[in-house]
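Structure record follows, encoded as structure tokens.
Every protein chain except one is present and positioned as in the full complex.
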Amino acid sequence: MVRETRPIASYTHEVRVRYAETDRMGVLHHSRMFVLLELARTEMLRRHGMTYRQMEDEGWFLVIVKASCAFKGPAHYDDVLAIETTITRVTQTRIDHAYRVTRKSDGALVGEAETTLACVDREGNIQRIPDGLAELLKG
Amino acid sequence: MVRETRPIASYTHEVRVRYAETDRMGVLHHSRMFVLLELARTEMLRRHGMTYRQMEDEGWFLVIVKASCAFKGPAHYDDVLAIETTITRVTQTRIDHAYRVTRKSDGALVGEAETTLACVDREGNIQRIPDGLAELLKG
Amino acid sequence: MVRETRPIASYTHEVRVRYAETDRMGVLHHSRMFVLLELARTEMLRRHGMTYRQMEDEGWFLVIVKASCAFKGPAHYDDVLAIETTITRVTQTRIDHAYRVTRKSDGALVGEAETTLACVDREGNIQRIPDGLAELLKG
Partner (left out) sequence: MVRETRPIASYTHEVRVRYAETDRMGVLHHSRMFVLLELARTEMLRRHGMTYRQMEDEGWFLVIVKASCAFKGPAHYDDVLAIETTITRVTQTRIDHAYRVTRKSDGALVGEAETTLACVDREGNIQRIPDGLAELLKG
């Protein structure tokens, strides 16, 4: 069932930490890291000529089934983060990504994360990843 | 067109400021005040025997067409806010609310706000507020 | 170093999914699950007679060093979630929690999660968990 296990494609997205994303401790709230990861993987898709919006408009949805992050150092307000996203596995119904997040100014490691997405239809039933996307993900 | 201009109903909802709602300044981020106002007005609806979820399930949507807030003092992490919500006007297609937000522990004024909601259908077209809701709001 | 490995204390916090916490798919955005978990573990602390705000005021900060969640089913707008939080391990500097999130109305499993917190001072240096808190966590 697993079609691919080596890293397939990789893309680094840069994003600046917004004021509203910080918390009382003065750093990026950990929950918002997952928003930035989502941003990074959808921008990666865009770079490959596809948008996630298009996918949803055509009836394919990618839902998160697993997400984890090891937080290695703080990300402060206005820091530019470089999120290196790698597709690590694509099966008929799932896509795994790995992420390495560093602060651009000094290269400090901020976090390492992994997510698993499943492809579902409008009703939430698991379905095969559309061929076009699967091809594209396997570069 | 305006059916009602005096305050119709009023309800005070209490809600505690979450850590993730604070920002680098250590206080409730101003954008999140609008989330709490939304919470207050939907809880008010629930107290009147209706839920906003039900409304949407039946095809009526209330969209924000105007929102404003005067911020009078900081709300800190873990503060309990008392949000007094008043329906100030109901027309055939719009509902106006006014809000007075105070800190519960000492009564300090945190903010004063106003919002205008319009009733739309699934496609976003303005429609009359359903009779049941209109009755209830003017209760 | 590990002082405790069996479950120490457990607490179930109930929280309703807010409109602003849903996304275009109509369900709780996965990033916001981590906000709810934070809420659950701080409310657990409150039930044990301590507030996290107090801790921070006294110079102890708990930062997330690891967080993961397996999403088992959607949580919709207005669903009441029951978040059962268990302290699974307390070391001199770290606290592990496990969470089981279900929908209250039908008991459906929404997610299973784990977090690791580290105790740091105002400058972010690792420090021992204060004795009072350690006692309290070990029930």
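Every chain is named by a letter (A, B and C) in the order it is written, and numbering of its residues begins at 1.
To be clear about the criterion, contacts are C-beta pairs under 8 Å (C-beta built on N, C-alpha and C of every residue); 3 or more make two chains touch, one makes a residue touch a chain.
The structure presented is a predicted model; accordingly, all values stated were derived computationally and were not measured.
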{"item": "Among shown chains, those touching the left-out chain", "value": "A, B, C"}
{"item": "Among A:V35, A:A98 or A:A134, residue touching the chain not depicted", "value": "A:V35"}
{"item": "Hidden partner chain, residues of chain C it touches", "value": "19-20, 22-24, 26, 29, 31, 77"}
{"item": "Residues of chain A in contact with the chain not shown", "value": "18-20, 35, 38-39, 42, 51-53, 56, 76-78"}
{"item": "Chain B, residues in touch with the chain not shown (by the definition above)", "value": "24-25, 29-35, 38, 56, 61, 63-71, 74, 124"}
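The definition used in the following text is that only the chains that are shown with their structure count from here on.
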{"item": "Nearest-to-centre chain - CA centroid comparison", "value": "C"}
{"item": "Dominant chain pairing [most C-beta pairs in contact]", "value": "A-C"}
{"item": "Of all other chains, the one whose Cα centre sits farthest from chain B", "value": "A"}
{"item": "Copy pair chain B, chain C: interface residue numbering same or different (half cut)", "value": "same"}
{"item": "Between chain B and chain C, centroid-to-centroid distance (C-alpha), Å", "value": "29"}
{"item": "Interface hub residues of chain C, defined as touching at least two other chains", "value": "35, 38, 56"}
